[in-house]
Structures are given as C-alpha cells and as structure tokens.
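Moving on, here comes chain A:
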Amino acid sequence: MEGKNSRDYTAIFFCRQIDPDENTNRRALEKQLGRAIRFFPLPCSGRIEALHFLMAVETGAEKVYLVTCPEGSCRYSQGNVRAGKRLEYARGLLREIGLSAECLEITRAPGSLPLSIDTIARGLLGLPRKVK
Partner candidate 1 sequence: MMVESRLKKILSMGLFAVTAECGPPKGADPEVIRKKGLLLKGYVDSVNVTDNQTGVVRLSSLASCVILRQEGLDPVLQMVTRDRNRIALQSDVLGASALGVRNILCLSGDHQSLGNQPDAKGVFDLDSIQFLKVVREMRDRGVILGGEELSSQPDLFIGAVENPFGDPRSYRVARLAKKVRAGAEFIQTQCVYNLARFREFMKEVTDKGLDGKVAVLAGVTPLKSARMAEYMAAKVAGMDIPEEVIGRMKGTPAGRQRAEGIKIAVETIAALKEIKGVRGIHIMAIEWEEAVPELSEKAGLLPRPEG
Partner candidate 2 sequence: MISAERKPFEEIKSSIGRYKKILIVGCGTCVAECAAGGEKEVALLATQLRIDAARRRRKIEVKEMTLDRQCVYEFIDQLTPVAEQYEVILSLGCGAGVQAVAEVLPRTHIIPALNTTTIAETREAGVWLEDCRGCGDCKLDYFADICPITRCAKGLFNGPCGGSKDGRCEADPDSPCAWQLILDRLSATGRTESIDEVYPPANWSKMQGKGPRKIIREDQRA
C-alpha cells in the first residue's frame, strides 16, 4: 500500500475494558464525522504495537490517540505501562523520518470505569456532548 499525502482523520486506539459497550457507543460519532474518525478497540492497551501507530499515520491519520485504563486499573496489570513505552518507540520512528512525534498522544481514561468512549472521544476532539 502506498503512503497517502493527505492527513485527514483522527485515530483513537483504546482499551476495550474502558467501555464494554463501545460497539454501540461509538456509532453516533462515526455517523457524525464519517471518515474523519476511526476507532480501534484493543483487548488491552498494552497490546498496541509501534506498527499500529505507523500504519495509522501511513493511511492518513493526522492525530493518533491511545486511551489507556486509569493508573492501577489495568486488568492485565502492566499493559498501560507498556503501552506508554511502545508509544515512545513509535514516536522515535516517526522522528527518524522527519515527522512530528506529537501526532501520537497517550491519555488515560478520565475517571473510574466504565466510561463511554463517546464521552472520551468528544473530550479529545473538543466536541460538545451529544444531545440526548
């Protein structure tokens, strides 16, 4: 697959443990933003690989978020710590090719679980809460 020139979407990788109902909860934003947003649920944020980040950038992600469980809440104990290290490694690979490392960002779920991925995503994108 060739690299795209335009960078036009936001990728959100997140741990499924944060929102067990994520499949339902993300639909509203997917409908509203279309191709401008892509959600990637993971069984644990620690399963993220540098390649995931790079492939997201290659397919046109302008900004990539990785949302982990709050500190100490990782079901698999160190997954969220490992996720941070892998993000740093991916940042290094992007810097090597002259890209800004800031397009990759890691963030913790802002509160005790479960949390709606919709709420989290709107917070990251600076969008108003959906009208119920």
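With respect to how the candidates were assembled, all candidates are chains of the complex that A comes from, given by their letters.
Note that in this section a residue touches a chain if its C-beta (ideal position, glycine included) is under 8 Å from a C-beta of that chain, and two chains touch if they have at least 3 such contacts; residues count from 1.
On a predicted model such as this, the values are computed, not experimentally measured, just so you know.
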Whereas the rest of 1 or 2 do not touch chain A in this complex, the one that does is 2
Within the complex, candidate 2 is touched by chain A residues 1-5, 49-51, 54-55, 57-58, 93, 96-99
